[in-house]
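Okay, handing you the structure first.
Note that this complex is displayed minus one protein chain, with the remaining chains in position.
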Amino acid sequence: MARAVHSADELIPAPPASPPGRRRRVGPFALTAPAAVALLLFFAAPVAVFFVYSFLTGAVFSFTAEAPATFSNYVDVFQAPSTPDLLGNSAIVGLLVAVFCLAIGIPVAYWIRYHAGRYQNLVLLAVIAALFASYLVRIYAWRSMLGTDGVINSGLESIGAISEPLGFLVFSRFAVVVAIVHILLPFVILILYAAFRPLEPRYLEASEDLGAGMVNRWRRIILPLIAVPAMSAFMLCFVLASADYVTPQFLGGPESSMVGVQIQNYFKAQGDYPLGAALAITVLVGYLIVQAMLLLGLKLLGVRRVEWRS
Amino acid sequence: MSAAGPKGGLQVRGVKHAFDEEFVLQGIDLDVAEGEFVTFLGPSGCGKTTLLRVIAGFIEPTAGTVSIAGEEMNGVSPHRRPVNMVFQRPTLFPHLDVFENVAFGLRVDRMADEELSERVGWALDLVRMPGYERRRASELSGGQMQRVALARALVKRPRVLLLDEPLSALDLKIRVEMEAELRRVHRETGATWVYVTHDQREALALSDRIAVFEQGRIDQFADPTTIYRRPATAFAAGFVGNANVLACEIEGGRRKSAVRVAGAEVPLADPGLTGPAWLVLRPESITVEAGGGDGLPATVRDVAYRGTAFSYRLEVKGLDDPLKAEVVASPEHPIALGTAVTIGWPKDAAIVLPRET
Partner (left out) sequence: MARRGLASGIVTAAALLFLFVPLGVVVLFSFHSTGGLTLPFEGFSLRWYEDVFGDDVFLEALTNSVILAVATAAITVVLGTAAAFGISRSTTRLRGPVHVLFLAPVLLPGLFIGAALLSFLSRLEIEPSLATVLIGHVVFTFPFVFLLIKTAIDRLDVSLEEVARDLGAVPTRVFRKVTLPQIAPVLVGAASLAFMLSFDEFLITFFVIGTEQTLPTYIFGRLRRTVDPGINVASTMFLAVTMLAWLAAAIATLRAARTDRATVVLNGAESRPPIANGAER
């Protein structure tokens, strides 16, 4: 199914092989018009306008700002004392979520691909079902389970494992990370499963035959071959986790403020659209930097996209 | 530790294996001498690939043992066995170039760079692919990929090399070329090779000895000539080389043994047994003459030109299947469709095997 795309050449398709004798057809292209217009109008334009607005100042809760273009919003963003904590904490949460999703997702995808046997489709369907089990419901589920009077605490108390409810479970970075991992894990499992798909068991057998034990097989064959999709999954987790603004509101603590909440605040509560836009664009630039670093890292490790040939 | 095995070589004792209650291997015993080229031959599902994988270590047999150079291999994982395998489809690692593919096993063993380079060079020379070091698998043809796969397996100088139908994914012409290459490489390395195929032509051409597999058992394990001329079972007779296998009755108690085929009596050299039997006739030993005469009457139902010979399908009264005959091209042939002919064969050309009813 869909996955986050992070480089232009993944997006641009190769032209179809035209059978000989068929003239170039431009007619069908007109079919793309309605969708293209809709997206240009309601996606490209807003994003462009959004970008422009980060350079304006003006009235509250509206976009009648006419003041000359200025960097003042960005200055405000960079100078605000809360900004480093905000960005830092969001990055940390993003990182933790990404690491846990991969740490769990890779073994699960591996098991499904190579050891599930006749249960493979069943488990995949279960994972897909979990994927669609609603974002808010999951936040609520953890909110109620991790609370001081929630299922986990009352369960532990009733078997005598603890005498007082564990406070750190909820309204903490721990809770935010757990909930977001819960939300993104099915997606990551599916992406990684798709990455494992072309890696047929015979490649692993061949490497084992040549003397590679478990460690060597992972280090020399499996990880290099899933590195690129795994990095995409990592980036996806990082972006979605750090930009989340609902989970931190219900499960986060006072010390773990996140940038998404602040952006939402600027827009819905304060009505300061330009400032919100500036903060949002700053975060987007941050993502681009992280993405660049990841790509650089892959390059340094000598990992590249692999061409499979059956 | 079995003390009775030859210096190198492979011993299989009583190996049985079941998949889901069904026995795929029913008690295999085999002794392969060091340096031999042995082929497991049989149709799909006969267990030959399963046995190969048992030797490689990918399958733990339900019963029995495998020993290599006298050492028992039960419970030893594939990566610790002195065995290497060439797979049916070229399984080159796509993220590594040819050099690194071949070097893979040596890198895992942490061989020093200099020695490693030398060995890789030697292996690539052996398969006649020097200069391809920096290429990737996607740039190679099927035949080239299998050569690299062969080099990759041989570079570790395994005691036993296993080949799982390595040529079946290749085009016919390449296959024939590769057969010669395989024979040459085997001669040059002198290792023990175990080859699996369903192509009897290939088996006859390549092997020192052939093990004919039928439904989890070995029917016969002998050199190609013996299997061809004196097959031990009707299955082996029918599978290796083209053959006509006819049900017949042998009546003993007469001075001259007589064999009844399709109601007619045909002469035969001493068959050595009586009762129900299979009569095996190779197409090339059957003579076809137009008109009446001594021998079985038949009608020509099909003629095909094969360049050096003519292939006939002959309808014989009393036989369900047409008889196949191959006659060297000569002025009398081809005989037209529908002609009544007489067929015969030299007395000692027929092979007689016991038949269970």
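Should a chain be cited, it is by its letter among A and B, assigned in written order, with residues numbered from 1 in that chain.
Throughout what follows, a residue touches a chain if its C-beta (ideal position, glycine included) is under 8 Å from a C-beta of that chain, and two chains touch if they have at least 3 such contacts.
Please read all numbers here as calculations on a predicted model, not as lab measurements.
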Notebook entry, point to check: Among A:I128, A:L166, A:A194 or A:L223, which residue is in touch with the absent chain?
Noted result: A:I128
Notebook entry, point to check: Residues on chain A that touch the omitted chain in the whole complex?
Noted result: 1-2, 4-6, 8, 11-13, 15-16, 18, 24-36, 38-40, 42-47, 49-50, 53, 61-63, 104, 107-108, 110-112, 114-115, 123, 125-130, 132-145, 147, 149-151, 153-155, 158, 182, 185-186, 189, 239-240, 243-246, 250, 260, 263-264, 267-268, 273, 276-277, 280, 284
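The criterion applied here is as follows: only the chains that are shown with their structure count from here on.
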Next item on the list: Report, in whole Å, the distance between the mean C-alpha point of chain A and the mean C-alpha point of chain B.
Entry: 55
Next item on the list: State the interface residues of chain B toward chain A in the complex, per the touch definition above.
Entry: 56, 58, 77-80, 83-85, 87, 89, 91, 93-95, 104-105, 107-109, 136-138, 152-153, 156
Next item on the list: Would you tell me which residues of chain A are touching chain B in their complex?
Entry: 202-203, 205-213, 216, 220-221, 224-225, 303-304, 306-310
